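Every protein chain except one is present and positioned as in the full complex.
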């Protein structure tokens, strides 16, 4: 598990590429299952990318005798402790086994995370108070709005262990990126190289999109042949001036 | 089945609390399954809460020989009769067995309900003409847009019987509340006491949210310890001046 | 398979009726399953109807040794070839077997279709770069945003064969109409008569909606009895002056 | 609702035809949705067909304060009352909204039904004590074994109303037939004519199957052309001697 | 976590009661969600109950670079280590997040568990070699047969932590009981009292079933009134002679 900050160049690159481009770069490395299925961003409008390391929280199914409101009085309650433990700049990722029928958390806890400098929240369960959460600057991704308290379906057990979220393996320290399409998980060991390749790819795709918007046909343009690559090199050199 | 108007204080309180708070208050009473799963509000933007008693309409699967357009000419057709029967201020709740593949109703019927003073519509099936319906002042919650006519999948059988909607039991006269998270069903027998407790809880949570937004950590604040409770009492006294 | 342009009157009529009305007209002809289940339009705000003939593209499940990025270099790759083949004014319809876990296509391909004069895109799979696609004038309907590359789950095999999309049969040349509720498939053989009847029905429903908004009860109004029909005839005669 | 016994000829015919043949006969009448989806027969081995009128029992989702074991002490409890009310020769059909996560009933209740002369049980929910029930002579169809008590998920509300079961409309008095494929619902109004036509069809199919088993190709045999029909007439005449 | 052997009386009682009875006894204590949904026993024929403490193994979604066959060479691989660690008489319970599309394990590993004296295996994923496993004396419950290797979808991470299995919370040391209906999880803290009460209840139900099989109506018999209880007491006294 890596706890050190993301390399600033990597952080900047990941803030400027799409999850689609990252998915393709990961696919080239044989990683086909890194996109968190079913998690949508709350709130309307275009927003900057969410980028940060994963801080994990794990829920199992609730048991009625254990999951009672009084449990929250204990500061060691794993949900509450996790929220107070996420380091600034990291992303709280919650394993709800894909069950959207209860909230993973609500407006007060999301506000606390925001105040603490958390870079975002990702859950494959629901969230409550979604209008309030959608108004926070901190991005939040979930399977949908859901008013029932977490205890209705979930028992928080531990934090900072490997989990599944949206059918993807998430290890503490993995680098998550979120945009309008959703959230992708970049294994921490390859985050720097993936970011570098994705930035290259994104630059090329910007050029390609310009060509296509201007009327170029796909063959030779996307993927680019030698001629297109040469024109891209010129375009890029000019932009970097 | 209760048909008398909701107590005005209860009505006012339920208009001012969130479904999340209501879910927690019901959870404390052992009621864990009162949130209508999968029903989302049509139309964008923040809106006042939907509050009203449930008026129920029940659909079973369609049978091709019975479910033909000519049936609507009969004023006793259960769907049409229900729409003409919902008392003002009540909410039409439709049991579609969670099937989103056809409309429960469309723009004309929703407009009729609106004109008749209906407080809202909740269905675990689809609705057609969703852009039109989303523009009405009357709130409507459904499983998604769906153009096919009701007859395609549903046979309206009766009204004002207990039904299921979104996996929740709904008895005629139960009190429904809807906000941006969705719809919750408050059993009519406990609506007044639940509203009172929820109003208390909502007030406390407003205070807690202010504290958290201002930097308070969760332990001692949420749930509140004695000190926080004392500060809340002072805050509240001041507000009530 | 019909490749000739849609009759201009039919085209105009289909641009002015709702998919709900079309669903009812098709239902009267015994066609109960023409609505593409689960496909939602990307982008916010009211938009003109999508109308055009179906140009089909078929995907089967991916096989890892066949579905590699290098395949896109071949101009005969069925996905790329289909995009370069859709005639202007037609709609690309993609059979993804209802699997939303990967993109059917992304921003560059959608832009190419837009530049080529394609009237829209419909898929029962995902799309990537949804914010970008939602900003195009060309409408796009899909099962949801999904960043993973098409190759992750799909192998493009052929085009212009009959397919399934959203649990509906789509034959090349069928006429598709899309609005805020979703997309409906009108068999090409009956497109003209369906459009004519739907235009009639839509006109009647506009009148009925006015009556209902003005306070008319459903019985006698919807469906209309002889008196309402007579008043409708007068209303219509006046509008057509 | 018809409560009179099934016509003895119809009863005999339905005991001798398959649900597959009945499905085809109903399909010819435009009834495409009469097969109870997902209900399998408990117990191994070949058995005679289940045939009988439907006696319906309706469940809605449970509510924790209402659905307690003490409720069973009331002889008017709808589940217990239904079991004591099914007339001999009829079939108890239970609407569980397709939820297999709790039992509709268990061994004791099934035994009581068997002793009372009930012709079978059909539910789209679970059953508990399935090994015991599978050993009864009375056939039982369900969505699967499930140990949790009915009260866990279901609230019994009423009996002898139209219901849905396995996505099919079931009206009290409809005629149900069950075999190794499952259960089909024959609307009571057409039970006699459907039985007659199905008996004809089954006889023809027995002949066709002999031909096919003996090496005949499908064209001309299935469906039969004039020549095959003539040979069938001879075959049948001989058998009826 | 309790690792000591189950009390012999409790073990004997749990071997003689049904999961249905246990579900009811747990329901009376407010525990409504202890039945492992969707896990069926492999192999045909009636068998003794499976009884034992849970030894847990947790899988998260696979990652292609980590989940390779070579990993099994490491004796510390969590799947292999778990299989070598389950104490005799305990039950291996595997959390596969309800995904039946790959095997949790296969014939060789099941045979090893059997040889080691394991009391059974429960998984909410698939198993491979099901005919072979169904022939072992050791019971195995799974979501269905599935040939793909575990690595295809699962990454084994750790053992003896609380997990979810079939939507139920399972803590190491909990007592599991399996019969023909499936598997139920009895929290370890209450296993003795639950077993005692279940044995009482089972004895009563045996008597009730005899009465019902002999023609008694449900009212007064099930649940039993005072008279039935008195006759039960006599019946039981006689049997215990």
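Letters A, B, C, D and E name the chains as they come in the text, with residue numbers starting at 1 for each one.
Convention: a contact is a pair of C-beta atoms (placed from the backbone, for glycine too) under 8 Å apart; a residue touches a chain by one contact, two chains touch by 3 or more.
Quick caveat: nothing in here was measured; it's all calculated off a predicted structure.
Within the entire complex, contacts from the absent chain reach the displayed chains C, D, E. For the chain left out of this panel, the touching residue among D:12, D:66, D:218 or D:233 is D:218.
Screening C:12, C:60 or C:233 against the full complex identifies C:60 as the residue touching the chain left out. Checked against the full complex, the candidates C:44, C:169 or C:234 give a single residue touching the omitted chain, namely C:169.
Against the chain not displayed here, subunit E makes contact via residues 44, 69, 72-73, 75, 80, 83-84, 101, 103, 106-109, 111-112, 115, 128-131, 144-149, 151-152. Contact between subunit D and the unshown chain involves residues 18-20, 22-24, 27-28, 32, 35, 37, 40, 44, 46, 179-182, 184, 205, 208-209, 212-213, 215, 217-219, 222-223. Seen from subunit C, the chain kept out of the figure touches residues 29-33, 60-66, 97-98, 155, 157-158, 161-164, 167-170, 187.
Note that only the chains that are shown with their structure count from here on.
A separation of 40 Å divides the Cα centre of subunit B from that of subunit E.
Residue positions 44 of subunit C are each in touch with at least two other chains.
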